Every structure is written in structure tokens, then in C-alpha cells.
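Apart from one protein chain that is not included, each protein chain of the complex appears where it belongs.
What follows is chain A.
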């Protein structure tokens, strides 16, 4: 679950509206009113009604905004000490920043959340834990696969069958070699959408990237995993194997629609984006297969309980229920939201799920296999400050402004300056 369309400047307005909306949340006479703030599409509305039926005396009220407004609003509310909803969804990229301010969130272990640890894939649970405090309960996840266009693969003389293609790229090095073969045969389309997505996928497969797990020290300039990912993705970009389109932008959507590139790393929630951008006419052109490196994760969210809430215990109860296996399974069935709990994603009905838009690809099986193999991936508290710096460095390579070495050097310098 990630950003959909983004009405940016509304973000600013939403800050104010959200602050106002929060003030009214404590009304209500006998009934306890719990607000649940989410972004994009969580599919919670039917669950709210059921929860109210099961728990007389509780009103669950949903509040949905877009990705950017939602998170900026949460941060403003936490800074101001008021205005946050009782239960708030947080996307994984914002989670490290909240670890910096963990006293603003309820330690869910107080209410026995530790006993629930076994529900989630270990890496998913770990991301929501800081030291001995439990800050978030996992909702969905973004198991990683590779989406590809069969028509472009056929033109390049590459296999269109998903298993045969996956066999060609067990590693990212092999993926780069397939990119070379593709470029030699198809001059008018690129192999990948951007160097940044390749880089991010590689980086998230490493256990450590910019910060050391042990003491959260910056190691982005010395960690071989980072340098390897940057060099490989940078080379793909420098050789113009990518369409140089930034994910979620308008040109990127057009690129999906027009077949500007043949492959893109593809977390579970991305399938909906491709369908939307490709339109019904593109049904059967895209397919899904295993990502180089075998596994990965990109995105997925948590429910947290801000400490400023009036009813934190009732809020915890609601968050616990909303993320419980039974509800995760229902959300997968109703809205295709990928569960983060092995018990659920290994359920036969989930495993058997295929998607007709993607040539009946066994998406249930592919994403379950990818998620099973994910290893916990440490993200430093200041991860979000560093990540875009290296992303922009790859952009400079793709724009032809800098060589891989120059871009790397500038990124490392900038990272040191930011971390003063």
C-alpha cells in the first residue's frame, strides 16, 4: 500500500483540517469513539461495521487521505501534541523517523502485544519493534516480484514464459546481462523503468544498507552491499538501459501504458497501479515472475497508537483486531491486499490466487515465496534523510550529467553533510 494520486498542495490544507478533526474526536456520551487514519486503499470500511457489531459501545470512524498528506499530518499532530487519530497507519519508510520520537507513540507491549509476535513474518514484526518497545502492528506487506511485458520480451527474442525468464536472472548481475541482450534487439524501448528501482530492490535484499544494525552508525560509504548495488544500477543507467522515469510520476504512468520499458520491480501493491496505468486494453501484455535475488520487500504498513489519544487501550484493541489473521485474509480476498502473516499467505486460497490481467500469473504463490525468503533489513533512524540522496545520484547518471563515480562521490559527501 503506497501512494496513489497525490494532490500535493492539499497536503498543507490537510494539516489544518486534520488538526481540527482531531479536536472533535473526544465527543460522544457513553460510546467510545476510535478514529482510524489510513491513506490510499486499506479496505477497512466493512471491517469497521463488523467491529462495532462485535463491540457495542465502540464507534470506529475511518479517516482516509492520500499518502503524503497522511504522513505529514501525523508528524504535525505528533509535534503539536494533539490532533492525531487514535489508530494511525504508518508506511514502512516513515517508521524509522518515528523511532526517533518513540515516546510519542504507545508501547503496545503494555497491552500484551509481545504475545502476538508469532503472527507475523519475523522481519515484518522486527520492523515494528524498537528495543523492548512494540510501536506498530503490521498490516500488509509489499513482497517483491518482477513484472515484465511479454510483447517486448518476444521482440527481443527473450523467453516470454515466466519460469524460463526467471531462470535467466538468478542474480542482478545476470539481470544486467539480459538488459544488454534486450538493448541489442529492441532500440525503441528500455529494459527497466529506472535505475532507482533496481537499486532499491538490491539494497532492500541486503541485511544492512546505510546504517549498521548494531549501533545505527552511518556505513553507507563503506558498506560493500551499497556500493555494489549503486555500481550495478548506475551502470544500467549510464548505458541507457532504463527509461529514466521516476516511480509514481505522470510520465511513469504513461510509460507503463505506452510500453516504454520492459521490466519493473513489482511489489504486490504495484499490480493495481499497473492495471490502472495500463488500462483494460493492456490486459495480457504484462506478466509477473520472480525477482533477481529471489526475494524482497518494498512497502507495507503498520498500525500505531499515538500516546496523545484519549482511549489508547480501546485503540490498541481495535488495531489488534484489524491486523489479526482472520481480517488480513478477508482483506486479501476483498481487495487483494497482501497479508504479512505466514499463516495467512500460506493459506491454500491465498496460494491458489491467480490474476487474469497478468496472464493468469500465480500471484499468490509468487508473493508468498518472495515474502518467505525476506530477511530482516535494518533501517536507520535517519534512513529517510539518506535514501533520496542516493536516488538523486542515480538520476544524475541517467540524465547523463555525471559518471557513476562522480555521482557516488557527491552522494557520499552530501550524506555526510546531512548527518552533521
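Going forward, a residue touches a chain if its C-beta (ideal position, glycine included) is under 8 Å from a C-beta of that chain, and two chains touch if they have at least 3 such contacts; residues count from 1.
Note that in this section contacts and distances are computed from a predicted model.
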Complex member absent from the view - protein name from UniProt, among "Cellobiose ABC transporter membrane protein", "Probable phytoene dehydrogenase", "Electron transfer flavoprotein subunit beta" or "CheC-like protein domain-containing protein": "Cellobiose ABC transporter membrane protein"
Of A:173, A:249, A:334 or A:403, the one touching the omitted chain in the full complex: A:249
Which residue of A:31, A:82, A:100 or A:240 touches the chain not shown here: A:100
Which of A:166, A:260 or A:338 contacts the chain that the document leaves out: A:260
Chain A, residues in touch with the chain not shown (by the definition above): 6-9, 11, 68, 72, 75, 78-79, 97-98, 100-101, 103-104, 243, 245-246, 248-252, 254-255, 258, 260, 384-385, 388, 392-396, 398-399, 401-402, 414, 417-418, 420
